[in-house]
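Here is chain A:
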Amino acid sequence: MSKTHVATHINGDSYEFLCNTQQTLLDVLRHELDLKGSKEGCATGDCGACSVMMDDRLVCACLVLGVEADGKKIETVEGLSTGSSLDPLQQKFIDLAALQCGICTPGVLVAAKALLEKNKNPSEEEVRFWLAGNLCRCTGYDKIVRAVLEVAAEARNT
Partner candidate 1 sequence: MAQLILTGSLKNLTNGIGEFTIQARNVHQLVGELKRICPPLAPLIESEGFAVAIDGEIYQDILFAPISENSEIHLIPPIGAG
Partner candidate 2 sequence: MNDMTQTNLERALKIVGSRPARPDGVDKVTGRALFGADKSLPNMLVGRVLRSPYAHAKIISIDTSKAEELKGVKAIVTSTDFEDFPSEFVPNGEMVVNMKDITRNVMAREKALYVGHTVAAVAATSEDIAEQALALIDVTYEVLPHVLEVEDAEKPGAPLLHDDMITIGIEPAPESASNVAKRVEFGFGDVEKGFSEADLIIEREFTTQQVHQGYIEPHACLASVSEDGQAELWCTTQGPFVVRNFCSKLLGFNAAQIRVTASEIGGGFGGKTVVYLEPLALALSRKSCRPVKMEMNRAEVFTSSGPTSGAKIWVKIGVKNNGQITAGDCVLKYQAGAFQGAPVGPGAMCAFAPYDLKNVRAVGYDIVVNRPKVAAYRAPGGPISEYGVESVIDEIAIKIGMDPIDLRLKNAAKEGTIAPYGPKLGPIGMIETLEAAKSHPHYSAPLGPNQARGVASGFWFNIGGETSSSITINEDGTVGLTLGTPDIGGSRASMAMMASEELGVPMELIKPIIGDTNSLGFNFLTGGSRATFSTGTTVVESTREAIEELKKRAALLWEVSLDQVEWFEGHARLISGDEPKTMSLAQIAKQAGKTGGPIMANCSMNVTGAGPSLGTHIVDVEVDEETGQVSIIRYTAIQDAGKAIHPAYVEGQMQGGAVQGIGWALNEEYIYNEKGELENTGFLDYRIPVCSDVPMIDTVIVEVPNPNHPYGVRGVGETPIIPPLAAISNAVSRATNKRFDELPLSPPKVLAKLMHG
């Protein structure tokens, strides 16, 4: 089977890769580009562990084909921090113990950042519904929701 050439931008860098047309973006990220931060929990778009941004839209990388990334801008958990400084969400998740095992954390962080870019002042309910596509089995969501609300409040105050 011949492969398709794809040129894309991931976390600000240009990437080129060859992939089979049936390969998902998640597959490409993890296995072709060795970006293992996006996780596979279900491969059916139910768990959100592979949440990434594609042209500023939050998507499950397991539901996007690798070839669809052609000419697009992809952002993954690996692009959240800048140099040695963490994104405020990343720091807050550590400070508030908003993760236990950490497998859902990359997807949750990408999704939460997408929310705060759209909505600077989300209510608890808005956070909960926005993150409803990101399953977490460890935390009961309490500390995750608090972390997102605190980061939003701090961003508004600075």
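Simple rule for what comes next: contacts are C-beta pairs under 8 Å (C-beta built on N, C-alpha and C of every residue); 3 or more make two chains touch, one makes a residue touch a chain; residues count from 1.
The candidates came about this way: all candidates are chains of the complex that A comes from, given by their letters.
The model shown is predicted, which means the values in this text are computed figures rather than measured ones.
Q: Using the touch rule from the top, find which candidate among 1 or 2 meets chain A in this complex.
A: 2
Q: Where on chain A is candidate 2 touching in the complex?
A: By the definition above, chain A touches candidate 2 via 35-44, 46-47, 49, 76-78, 80-81, 86, 90-91, 93-97, 99-106, 109, 124-125, 127-129, 131-146.
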